[in-house]
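One protein chain omitted, others in place.
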Amino acid sequence: MIRFECDYAEGAHPAVMEMLQQTNLEQTPGYGEDVWCERARSLIREACCAPEADVHFVVGGTQANLIVVAALLKPYEGVISASTGHIEVHETGAVEATGHKVLAVPEKEGKISAEQVEEVLKGYEKSPTPDHVVKPGMVYISHPTEYGTLYTLKELEELSGVCRKYGVPLFLDGARLAYALAAEGNDIQLPDLARLCDVFYIGGTKTGCLFGEAVVIPDPANGKGFRMMMKQRGGMLAKGRLLGVQFFAMFRDGLYREIGSHADGEAMRIKKALKEKRISLYYESTTNQQFFVLTEAQYAKLSGRYSLSDNGPVEGGRLVRACTSWATKTEDVDSFVADIKEL
Amino acid sequence: MIRFECDYAEGAHPAVMEMLQQTNLEQTPGYGEDVWCERARSLIREACCAPEADVHFVVGGTQANLIVVAALLKPYEGVISASTGHIEVHETGAVEATGHKVLAVPEKEGKISAEQVEEVLKGYEKSPTPDHVVKPGMVYISHPTEYGTLYTLKELEELSGVCRKYGVPLFLDGARLAYALAAEGNDIQLPDLARLCDVFYIGGTKTGCLFGEAVVIPDPANGKGFRMMMKQRGGMLAKGRLLGVQFFAMFRDGLYREIGSHADGEAMRIKKALKEKRISLYYESTTNQQFFVLTEAQYAKLSGRYSLSDNGPVEGGRLVRACTSWATKTEDVDSFVADIKEL
Amino acid sequence: MIRFECDYAEGAHPAVMEMLQQTNLEQTPGYGEDVWCERARSLIREACCAPEADVHFVVGGTQANLIVVAALLKPYEGVISASTGHIEVHETGAVEATGHKVLAVPEKEGKISAEQVEEVLKGYEKSPTPDHVVKPGMVYISHPTEYGTLYTLKELEELSGVCRKYGVPLFLDGARLAYALAAEGNDIQLPDLARLCDVFYIGGTKTGCLFGEAVVIPDPANGKGFRMMMKQRGGMLAKGRLLGVQFFAMFRDGLYREIGSHADGEAMRIKKALKEKRISLYYESTTNQQFFVLTEAQYAKLSGRYSLSDNGPVEGGRLVRACTSWATKTEDVDSFVADIKEL
Partner (left out) sequence: MIRFECDYAEGAHPAVMEMLQQTNLEQTPGYGEDVWCERARSLIREACCAPEADVHFVVGGTQANLIVVAALLKPYEGVISASTGHIEVHETGAVEATGHKVLAVPEKEGKISAEQVEEVLKGYEKSPTPDHVVKPGMVYISHPTEYGTLYTLKELEELSGVCRKYGVPLFLDGARLAYALAAEGNDIQLPDLARLCDVFYIGGTKTGCLFGEAVVIPDPANGKGFRMMMKQRGGMLAKGRLLGVQFFAMFRDGLYREIGSHADGEAMRIKKALKEKRISLYYESTTNQQFFVLTEAQYAKLSGRYSLSDNGPVEGGRLVRACTSWATKTEDVDSFVADIKEL
C-alpha cells in the first residue's frame, strides 16, 4: 500500500533526523531555553524580517491553535473562522474547551474574505444587544487552507486591513505553510505574514519535522504571558531543544522551502494526470493537497493500491484527497500517475 | 410609551407579589431547602405527573441553560441547537464558556426536526474521524421557540424518539412555556414534557414571576450533583424560598395557565389586526410573540407611541416583534389595534 | 424555633418590599438599563465619592465573585485569598470553574496582611520557574471577614499599597458590608473602599435586600466588558430594575447604614451576655456574626429553641455562630440573652 492519505505518514526528513542524532547527547536546559531554540528563533526572525518577533515552539497544531486563541481573547470574545476551518471542524471542540466560541462564516474554496469579516465586525458594532452576543475578537485563517487553496497577497492585505481597522488580531494557521511558500502562483512570503498577521505559525509536523510548530508573534507586546499559557495547556516540551533542533534544520539552509517545492511538484504531476483523464478537481489547488471526484469504480480500483483520504459521497462519485509531502517518492507518483491514466 | 418590546418589562403578577409580601418575615433555611420550595416542587411534580422528578429553581434562563448543559455533557460533547436557539445567539457564549460547543443546525420557523437531529447523530457515528470532532451529546429545543412557534406533540415525540435511540438527553427550554401551554392548537402539556424530555424548565421570569425558572429532571438519576453545579455557577439563591414562593403562587391554583391565556389572547387580537391590515406576519405564531413586517413609515408611526422590538431590515421593510405578557393591559392592546388599523 | 443561624433567613426589609410593590407595574427596559438602576448607581457613586465608578448589579455573592475574578484575571493568573475566604471554601470551586486557581494563604482572625501578600507577589517575581507556577494576579479579601472581624483602615491602606506596587487589583467582598460600616471601631467607609480597592461589592442579600450585590469598579477602565461577562455567566437579571429598586431603597436615605446599626447593636447584646457568662468568644467580632464555644450541654439546651450555625467540635466544646440581621427582633434577642444567662 502506498500512502497518499496525509502528509504525516512518515517520520522526519533525513536531515532533521541527522541533526537530532548529532545533538542527542548534548546537555541543554529544558523548556525551550536552550541554544538550539535560540538559534532556530534567530533564523526564523531573519526569514520573516521580524527582528523583534517572539517565536515559541509547540508540539502540534491543535495545541498551537488553542493556546493562541486562549492567550489573545478576552473571556467574552470568539474567533471568526471559515466554516471549514480546522478549529471549527477537526479539533474536538478544542477552542470551546478554552471557553471561546468559534464564529463560523461560509467559505469559498476554503477561504474567507475581508468583506465577510467586516460584515461580522460591523454587525457586532451595530448589534442592538451587544452584551448578549459573543464579541468577535480574532480572525483565524489557514494558508494553505484545508482544501489546499491559497490566499493572494491582496486578499491577505485586505483581511489584515479590516482586522486592524477594527482592532482584532489576525491569526494565520500555517500547518502546511511550506507547501504554500513554494507553490506556483503564491505571492505571500514569510515577511508578508510578519507584516500582515498578528500571530501565525510555521508548521513542522506536516512539513518534514517529527512534530512541532513555530508560533511567531511579530510584535512581542502581543505575546505577554505566552510561555505561561503554553505550560498551562501542556504545550511546553521538557526537551524543548528537540523543537529548536528541528526548526534549525529547516531554516538553516533552505530545507523548508525545498520540502515545499518537492511536495508541490509531485502534487502537480498528480493534478496533471487527473486533468488529462478529465477527472474533476474539486478545488483549484497548487499545493500538496489535491481533491478530486472519483466514480465508485475508479475509487475501488485505486484504493486497492493507494491509501487515499475518503471525504464521502459528492455529486458524480466520491470526493477523494491525495497528499504529497517531503517524503513522497517520485516512483510512487509515477505509478500513481500511470494507474490514473489506466482508469 | 406603551411597551410591547418584551415580556419582562414589569415586575411580578400581583398574586406573586402578594405571596412574597405575606411570607416576607417568615424565617426559613436558605438555598432552596425551605418549605416553600418543597411545596412548589410538589405542585410541579403533580402538574407534570412526574412524582419522582428532581425540581431545582434557578434565577434566570441563561443560568438554567448553562448549568444544565455543563451538568449533562461530557467535556468532549456538544449540544445540538437550532441556529436561532437562545444558547447559540443570545447568551454571549455562555455554553462555550462552560467548555462546550453548540452544534447549530438550520431551523424552520425556529424549530428543528427529528430528521435533522438524527442526521447529526448518525453523521457522528459514521464519521471517519470521530475522535477529531465534537460528539453530539444533547439536543436543545425551545417551546415556544424564539419566534413564538410551537412544536406539535408528534414532532416532540419524534425528537424524543431519536434522542433515546441514540442515548442523548433532550433538553427543552421553556422560558415562555406558559404561553405555549395556553396557546390555541398547542397539544403538548406538562406531563408530555416530563415523559418526552430528559430535562426541561418551566419559565418564570417571562411569565409573571419577578425571576426564576424551575428546572425539571423527570428521572432523578440524571440530576446527580445538580445542586453542586448550581452553587458553582452562581445559580443557587441564598433566599431560595423566593423562588419556591413564586412557583407556589404560579401552580397552586392555575395562575400559570391563566397568565398564558391572557397574554396569548391579547396577542391574538394584535395578530388579527395585523392580518386585517394585510401586514405580513413573519412567523405563524399562536403565542405571545408576534413578528411582522412594517414599512419604515408604519414603523415610524407606531414606534412613536409603542416600544417594539426592532429586528432589523428585511424584504418589504423592517422586522418587528410585539410581545404581550401577564401584564399586558387590554386597553393598551385596544389602542394598539386601533393604531394598526389607521396605518 | 428562632433562627440566628444566618442573616438571610427572611425576605427583604419592609422598605424594600414597599418600593418593589410600588414600582411593580412600571414598564422599564430590561437588563439593568432602566431608570431605577441608574438612580441606584448615582446614589452609590455619591456614597462612595466615586463619580466615575462603574456600578453593576448581580444577583448573588458567588456570582459577583466568579464574574469579577474571570473578568480581571488573565488565564494563567490566580487570586490570593485567605485560606478561609469564601471563594476558597464555600463556593464549590466556582473560581476554579472559571479556570483560575485560588492561592490560599493562612489567615489570622479571617484576615490576611500586606506582608503576606507581598511575600506571595515577591515570591513569584523571584521564582526560578515563573512560567511553571500560577501568577498571582489579584488579591481577594472580605470586610467583614467570614468571622465577622474587620480590617482597619491602616491594614487596608497597606494591602492597597502592596497591590498597587505590584500592579495587581485588590478586590473586596462586601457581602456583609453594612455590618462593617456600622460597627463600633470600624474606621473604613465607602469612599475609602473606592479609593483603595480596584473592585468591591456592596452586599444586599445578607443586609436586607431580597437578593443582589452592587459591584463597584471605581476606575471604569477596569470594567471593560463587564456586562458581557455578567451575561455570559448568567449574572444579568432580565428584570434588572429589581436590583436598582432595592439598592435605591437602601441608599436613598440611609437605610443601608440603619440596617447595619440595628444588626450590630443586637449582636453586641448577645456578645455581652456571652462574655458575662464567660462563654469563650472564638473571634473578636464587633459585627453581626458572633462565634463562641458552647459545651455540648449548653448547645443542646440552646439549640432546642434557637437555630444556630454549628461549626463543629473545637477545644472546649462546639464552635457555634449566631447571626443577627436587619430582621432580628429585639424580643428574640431578649429571650436569647435570658437563656444564655440561665445556662
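Assorted remarks:
A, B and C label the chains in the order they appear, each numbered from 1.
By definition in this document, a residue touches a chain if its C-beta (ideal position, glycine included) is under 8 Å from a C-beta of that chain, and two chains touch if they have at least 3 such contacts.
Source: prediction; values computed, not measured.
Annotation: of A:Leu72, A:Leu103 or A:Leu237, A:Leu237 touches the absent chain (contact as defined above).
Residues of chain B that touch the chain left out of view are 31, 70-71, 74-76, 98-99, 130-132, 135, 225, 227-232, 236. Contact between chain A and the unshown chain involves residues 1-3, 5-6, 8-12, 14, 17, 20-21, 23-30, 58-63, 65-67, 91-94, 97, 205-206, 210-211, 228, 231-239, 241-242, 307, 327.
Chain C meets the missing chain through residues 75-76, 78, 89-93, 96-102, 128-129, 131-134, 310.
Just so it is clear, only the chains that are shown with their structure count from here on.
Looking at which positions face the partner, chain A and chain C present mostly the same ones, since more than half of the interface numbers are shared.
Measuring from the averaged C-alpha position of chain A to that of chain B gives a distance of 42 Å. With each centre defined as the average position of its C-alpha atoms, the distance from chain A to chain C rounds to 50 Å. Residues of chain A found to touch two or more other chains are 75-76, 98-99, 131-132.
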